[in-house]
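With one protein chain held back, the other chains of the complex are shown just where they sit.
What follows is subunit A.
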Amino acid sequence: MEVDGKRLSLGSSNIVLRGCELKNTNCVVGVAVYCGRETKAMLNNSGAPSKRSRLETQMNSEIIMLSFFLVALCMVTSVCAAVWLNQNKNDLNLLPYYRKLDVSKGKEESYQYYGWGIEMLFTFLMSVIVYQVMIPISLYISMELVRVGQAYFMIKDSRLYDEATNSRFQCRALNINEDLGQIKYVFSDKTGTLTENKMEFQCASIWGVDYSSAKTSLENEQVEYSLQVEGKVLKPKMKVKVNQELLRLTKSGFANKDGKRIYDFFLALAACNTIVPLVIDTSDPTVKLIDYQGESPDEQALTYAAAAYGFMLIERTSGHIVIDIHGERQRFNVLGLHEFDSDRKRMSVILGYSDNSFKLFVKGADTSMFSVINKSLNTDIIQATETHIQSYSSVGLRTLVIGMRDLNASEFDQWHFAFEAASTSMIGRAALLRKVATNVENNVCILGATAIEDKLQQGVPESIESLRKAGIKVWVLTGDKQETAISIGYSSRLLTSGMTQFRIKSNNRESCRRRLQDALLMSRKNMAAPEVGNYFEGSSDSVVSTPMALIIDGTSLVYILDNELEEELFELARRCSVVLCCRVAPLQKAGIVSLVKKRTADMTLAIGDGANDVSMIQMADVGVGISGQEGRQAVMASDFAMGQFRFLVPLLFIHGHWNYQRLGYMVLYNFYRNAVFVLILFWYVLFTAFTLTTAINEWSSMLYSIIYTAVPTIVVGILDKDLSKRTLLDNPQLYGAGQRQEAYNKKLFWLTMADTLWQSIVVFFVPLFAYWGSTVDIASIGDLWTLSVVILVNLHLAMDVIRWTWITHASIWGSVIATFICVTIIDVIPSLRGYWAIFDAAGTALFWLCLLGILIAALLPRFVVKFVYQYYFPDDIQISREVEKKARNLRVNGDTHIEMLHISNPQR
């Protein structure tokens, strides 16, 4: 490629992949290398699976049931029609209300009659048309509307707004709102989700001495190191907490031996990295900020820390670095840089001093570092450092060990030669470089260790505790190593000291299998004991027994998933209230989610923030993306996106709970609403010689699900709340209603259908008997049926509404009034058959008495059952509602505010 006449070669290092951010340059000249189906983006895009909520899946099975019911009704109608035709076969010609005989064309022929078989078919088809309301197509539309409304409220909820990133809750999928109320498993990423992914330098152990910034009295004082250069002030962008003692030591010079160690330590921190310092102008021309940019947040934290202690990295080019050490600018040649790779788990840099001496600085994970450290030297210091590292990681800090080695000239030349050869070789460059690195990273003398805090996000421990109380199993899937994961587990209260832990970490199949089986046995024993006592309580939930935790690492997981040990793993994991999976690859995350999804009917939720969580987010029933630091891939793949992990609690406990309760009720209500109407039509058909005459005006039939009854169910579906936010947050156990599917299940469906049958019988037969043998015409009795069914279904809804806001009132009573108006309007159109019927009918006392009788008699059983259930078999929601009401009454009466649900937290 030619730019300005110069030839440039493009290699793999020039490739900018998707998701990269352009930095340190103002412009870029781009060439598209490939943009077909096999780009990284396309390959990763496994096609977001279309998700359907569980409620909807269940609902669909019920709809199939309703379809069978519909077919049955049609069959009954058509068979009866055929039987009737057969019985009256001989009379049909002259039957005054049938008159098959047609002589108008001059000869005798049948008018619209093709034998009972065909007539039966026609009747069947016609009845499908008449009864098709049975399948609530409008339900799908109202469900969508309700979900939009629910999404609106979720987005508008100020509890879900994140101040820090200025981001609102995002509802990216509209069809799984109600799944939020049924979650049983939460799969969470660690970094960036539980933690902030903001690294903070916390402690240093230098030459066996522990300098913990946290332990100093001036713990919160953040010292800002600044530097005067040519009349300008340079200072690092981030402030770091420092240890005063250490700061004093660094300021006192490096002459003595301790000082030398400290000097080397911070030099290593400042030099051994791939950070690029960027000088940013501020509004004050004399002040410049130095922003350290690099790929690893750990390195950034270390560099900032070094800067705070006076070792400020000012410039980095490919050949040298400039470090300002307490006002003194020093230039080091960077002779070689062995980048971090996951096999070595360390990186090193070789600096050439101005006096032609060479030093190798290494930093890396403790395990890998202790293997290259010269154990014969300074054993006590190594031991001291090791204990420090232990104590650091036990409080959840990420540790790195720093080492140094002086290279003499011959060693350097040897290395240099090998390095040059390796870095210019065309094949196997990476492997050669690694070999060179391993060769030189040897006999390292320990300098010390650093500890970086991966800060937990705000409210994470509390959230996790709430989730656990709600019976949600929290699984943490992380790429971190086991110790870190466990320490984060403790700090986030995921793990508690009372838990039985099973750790599975092994490197071969057999031991893996053995471990797993041992753990399973143990867990069974653990379960068996408390379950005896629990048996009579009727609760088999494992919450009451000693909680167990499973900690498993990626390699073991590979063996287990390969090895048909899935069943055992799942069995074990199901008993554990906490599962920590460490060192797992992104794809394994998805594998674990699908393992759970395959084996249980329970709902799963995955939450994560990075690109490595995308597969997991897509796999889970509900994917939640954290719009955090690691780009937007997770958000793009998610169904819901929010700013912080702790928002999960209000999202699930409040919105999830409400959405589920609302939608569950709405589906049942819609089934009922349409079925009761169809049944009334059906009963009437039995009295019309099975000919599908509808007493209810066609217009009214059409408007029934559009105007007469549509609005209240949508309003209730959006606005009704069974419990207040506070109660729901205070009592996470209430979330169990969704997990146990209390708002929508087969039993409720059949109960509702039984109720439907009764109500339709009352609505139909009361007018039938009251008007039997009277002069009533079709339109009048049809109007009575229309009005009574509409008022009935609206009253039915009104009976179940929990919170009456003015909107609810307006919609329900408005619908009733609208129905009266519509029926009246239909009856003043002279061309329609029912002309003036409503005025005639409504002028009689019989009409109104029928209406009143129907309403009371139809709702009576439901009312009784509802009351008996609520009063004698109250569920948690009902009791909590009463508590709320009681508390409110007390407040209104001016009594002291009683502590709500003071014993709601059982003693542990």
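As a convention for this text, contacts are C-beta pairs under 8 Å (C-beta built on N, C-alpha and C of every residue); 3 or more make two chains touch, one makes a residue touch a chain; residues count from 1.
What we mean here is this: contacts and distances are computed from a predicted model.
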Would you kindly match the missing chain to its UniProt protein name, picking from "Serine/threonine-protein phosphatase 2A 55 kDa regulatory subunit B", "DNA polymerase delta small subunit", "NCBP1 protein" or "ALA-interacting subunit"? "ALA-interacting subunit"
From A:Leu679, A:Ala695 or A:Val823, residue that would touch the chain that is not displayed: A:Ala695
Which residue among A:Lys260, A:Arg331, A:Lys435 or A:Lys885 touches the omitted chain? A:Lys885
Contact with the hidden chain (one of A:Glu339, A:Glu566 or A:Asp840): A:Asp840
Which one, A:Glu38, A:Asp284, A:Glu328 or A:Asp355, makes contact with the chain that was left out? A:Asp284
Contacts from subunit A to the absent chain lie at residues 88, 91, 94-99, 101-104, 106, 111-112, 152-153, 155-158, 161, 163, 166-168, 224, 282-284, 287, 533, 536-537, 539, 544, 687-689, 691-693, 695, 719, 721, 725, 731, 733, 736, 766, 768-778, 780-782, 802-808, 830-831, 833, 835-836, 839-840, 844-846, 849-850, 853, 856-857, 860, 863-864, 866-867, 870-872, 874-876, 879-887, 901-904, 906-907
